[in-house]
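Omission of a single protein chain aside, the complex is shown with its protein chains in their original locations.
Right after this comes chain A.
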Amino acid sequence: MSENVGRRGFLLGGAVVGAGTLVTACTGNEPQAAPQAAASSPAPAATGGNDVPGEKVVIGFSAPAADHGWIAAIAKNAEATAKRFGDVKFKPVQPTNDINQQISAVESLIAAKVNALVILPNDGQQLNQIARRASDAGIPVVNLDRVFPDKLSYRTWIGGDNYGMGVAAGHYIGTALKEKNVADPVIVEIQGIATLPLTQDRSKGFADALKTYGFRVTARQDAQFTVETGTSVASNLLQAHKKIDALWNHDDDQGVGVLAAINEAGRNEFVMVGGAGSANAMREIQKPDSVLKATVTYSPSMASSAVKLARLIAQGKGMSDLVENQVPQSITLASETITRENVERYLPLGFES
């Protein structure tokens, strides 16, 4: 109801634009103004000239239900970012882990004629057709993280780099072990759910990066991304290897359980690296005596960026630091390595598991 009023207000505003009734007097309020703005000032201020209020847009948001700290942070970040913009009306739908329900949720957003959609699908394959329908209806879709197979289904994809996570973890461990001059090290890897492509990408990146140092993974076991499975897999692995040089655990939520098992076994002879970048892992990294020395990010802050991108696309703006007039088609975030040295900078981005 209210967004209808908003759009009518916008149309009205467009009609009487010459009257100059808009106090903010922002040129971005006129659809035609965007290319002009880009042409006249190709390099806006670093603070992002794009953040000044523009035309009012409604952004629909659909994501899986949070059964995991990371997903919870995705929804929270998206909402928080949308709230920072006076020109964005944020329209989230009930989060769900049921494919059918997510399809009907997105359908309701299409019916509501939102200006842009941000979708983190439960499964890219299965949600593809509904995203395609949104795109066909002229609603730009920002595809968050789990990719739709059909490029006609989305305007822009933004997500993390699973392979890159493995690479970052591999480089951290490789460098650390080279410094210590360890020959033939015992390197242990605890995966998340092994059947997921994202897990396989992470493991491949890890193995590839280690190979550049002449190292290989000694033992690999999968857990289920849950604390409890992390504990039981880790406690068995610690028995299997009496001396470990390095351990990479794919996920910080599950890492709480892995750390519990390590503490229970009283082991600290190795370097542990986490994955994702939870606030809890960061606090652990801050402790000087913790085995957890680093974590490689797969940050849910990407949801904030996705909402910003959706806003720019709906307003017809480009990214201020790029030369192009339009938002890029695909953005892969780099996996960053958080250590004791830089953890302070990352703490605000950390999510509570």
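The rule is simple: a residue touches a chain if its C-beta (ideal position, glycine included) is under 8 Å from a C-beta of that chain, and two chains touch if they have at least 3 such contacts; residues count from 1.
In this text, contacts and distances are computed from a predicted model.
Peer 1: According to its UniProt entry, is the unseen chain "Phosphate transport system permease protein", "DEAD/DEAH box helicase", "ABC transporter" or "Acetyl-CoA acetyltransferase"?
Peer 2: The record for the missing subunit names the protein "ABC transporter".
Peer 1: In the whole complex, not just what's shown, which of A:Val227, A:Met319 or A:Leu347 touches the removed chain?
Peer 2: From the options A:Val227, A:Met319 or A:Leu347, the contact with the absent chain belongs to A:Val227.
Peer 1: Just to verify: which one of A:Ala82, A:Val141, A:Ala209 or A:Val256 makes contact with the chain not shown?
Peer 2: Among A:Ala82, A:Val141, A:Ala209 or A:Val256, only A:Val256 touches the chain that is not shown.
Peer 1: From the listed residues A:Ala65, A:Val147, A:Leu196 or A:Leu347, report the one that touches the chain absent from this view.
Peer 2: A:Ala65
Peer 1: Which parts of chain A are in contact with the chain that was left out?
Peer 2: With respect to the unshown chain, the touching residues of chain A are 65-69, 72, 194, 219-222, 224, 226-228, 230-233, 235-242, 253, 256-257, 259-261, 263-266, 280, 352-353.
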